[in-house]
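This is the structure I want to talk about, given as structure tokens.
With one protein chain withheld, the remaining protein chains of the complex are depicted in position.
Chain nomenclature is as follows: A and B, assigned in order of appearance, with residue numbering initiated at 1 for each chain independently.
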Amino acid sequence: MIGEFIDGPLWYFSITAFVIGVVWRIVAIVRAGLKPDLSIARGSAGSGAVRAIFSRFVPERTVTTRSRLQLIAGYMFHVGLLVLLFFAQPHVDFIAERITGFDWPAVPHWVFIVTAEFAFAGLILLWLHRVLNPVTRLLSDLDDHIGSILVFLVMLTGCLALAQSHESLRLLHLFLAEVFLIYFPFSKLMHAFTFVMSRGYTGATMGRKGVNA
Amino acid sequence: MRTPAHHKTVPHALGVFGIYLLGLCLLLFSTLVDAQEKQPKELPTVQMMNPAAEFWRDVRQRSAPVSGKTQVGGVETGVLINATGDRWRQFRMSQLIPISGYILGGMVILLVAFYAIRGRVPIEGGMSEHKLPRYTGYERMIHWFMASIFIFLAVTGLILLFGRPLLIPVLGKEGFSILASASKEGHNLMGPLFLLALVMIIIQFVRRNIYQKGDLSWLIRGGGIIGKKHVPSNFFNMGEKTMFWLLVFVGGLIGVSGLILVFPVLGLGREIMALAHVGHAIGAILMITVIIGHIYIGTVGMEGAIEGMKTGYCDLNWAKEHHDLWASKAEENGEALSNQEVAKMRGDRGSVPPVHSGLQESGK
Partner (left out) sequence: MARMKFYCDPERCIECNACVTACKNENEVPWGVNRRRVVTIKDGDPGERSLSVACMHCSDAPCATVCPVDCFYTTQDGVVLHDKDICIGCGYCFYACPFGAPQFPEDGAFATRGKMDKCTFCAGGPEADHSADEHRKYGSNRLAEGKLPLCAEMCSTKALLAGDADVISDVYRKRIINRGAAVLARGVSFQDASFRAPSNLGGKSSSQE
């Protein structure tokens, strides 16, 4: 009964909340507008924005030396999570069945497992860094911790359901994923979408000034 | 007259002698014939085994391991009787499960009793005004990384070990099956991370864990339990060093045997798998027992013990009492910081101005 609710209505509600919430947040940010820049452009804002969006994937030299672990763990977690989310066979099947209607090649199961290992290691290390480092602990608010723990719980229940033989374990995973989807638009988890905008904004400002940054 | 008489007696004597001789010869000959008759039975004979009996002996692996030929692929498909399985079954059911249960339960009871008798080990000089930096952020991070993975693996492993006698009566078979399946998958997935954490821990802490001069006296005095007096030690004391090396070797054993168990694709035989299971289980029970003690000291057993791992700084008095050699040297080097300084560096409540939220840059 509760399983049917999780698998049916709650799923549609959560995915709707997710889509509407994300659109609403992005529209809100865009509608906030920018101050008119009255200076004479010395370079292209557009190319600066595009350059910044991609160049920021490569960390600065000081970052690679001073916080190497955060960098490695960060990439382990984020790349791992994206691969898990979009290229694990059960997820591909689920998305194809529920959303897109078509599927795409998934990674082999062993890649899925290795990726999960990396993502787990990255997430745990990053969260520990967050609570143990005085600076990041002060910078973190409840939202950060809820976001981290939600992602962790979704990943953990997913890993517990790996045998794909017990419906209740799948439903637990799905339920937490739904909670995650509902929570997503109203939290810092939005950075999955807004990083493009923030980087683009910085890049455009710099590009207009003719600065290669 | 005498001669003929004499002459007459000689043939008579000869005749008697001849009869005796003949009898003797007959006797000898008869024994020889007898011996000859027995001779053919001692000729070299071919020992004929009963093929049926030989076959069953091979099937049962009585004399030597025998592997037959079969069209079916897989691990040890040519072996008809797995001779080691029963030994492993007896180990698991009548030794591993009950004995490890007693060990773990006994450890908990022991600690409760110890706490009841000795109570929390206090900092005798009380909390001081100064702290010493003990662990860096990275060290604390890998410690808690290891700790979280260890606890997860221990809990899931113990569920699989003790679930049937303890949890099936509570949850029922179906309910426990869900828990067991989740435990198995989680255990298998998180297992390799334990090895990763172990490598990080070894690299970071190995130099401080090499045994030194004062360690033997620490051991003799039971780490201060005997005699109620603290034993001086360096950065890590003898107990911590022993736990470190246990973690390295026993943890390594657990990790390697776990990898053998989690990869049946390696095609290892059942004997090696069973042996890996035995090593994995014994090592894990030993490690869990030790870690229960470790957690006891950190949480309730000793005042100030967890501070270093929690905040990175430990109380100066605590350090002097428990790690005198390290603490006095660190104090000489001027590493000691006042509580205010530490609070400031850690950004504890009250030491820094509150952070205003909602100050995001806005276009308007």
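Keep this in mind: a contact is a pair of C-beta atoms (placed from the backbone, for glycine too) under 8 Å apart; a residue touches a chain by one contact, two chains touch by 3 or more.
Here the structure is a predicted model, which is why all the values come from computation and not from measurement.
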Of B:150, B:176, B:205 or B:218, the residue in touch with the unshown chain: B:176
Selected residue (touches chain absent from view) among A:83, A:125 or A:162: A:162
Hidden partner chain, touching residue among B:72, B:117 or B:170: B:72
Of B:92, B:208, B:221 or B:344, the residue in touch with the unshown chain: B:92
Sole residue of B:127, B:154 or B:168 that reaches the chain not shown, by the stated touch rule: B:168
Touching residues (missing chain, whole complex) on chain B: 46, 48-52, 54-55, 58-59, 66, 68-72, 74, 76-83, 85-86, 88-89, 92-93, 160-161, 163-164, 168, 173-174, 176-177, 180-181, 184, 188, 261-265, 270, 273-274, 277
Positions on chain A where the hidden chain makes contact: 109-110, 112-114, 162-163, 165
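Rule of thumb we're sticking to: only the chains that are shown with their structure count from here on.
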Partner chain B, residues of chain A touching it in the complex: 32-35, 69, 113, 116-117, 120-121, 124-125, 128-129, 132-135, 137-139, 141, 156, 159-163, 165-166, 168-169
Chain B residues within the chain A interface of the complex: 137-138, 140-141, 144-145, 148-149, 177-178, 181-186, 188-190, 192-193, 196, 312, 345-347, 352, 355, 357, 362-364
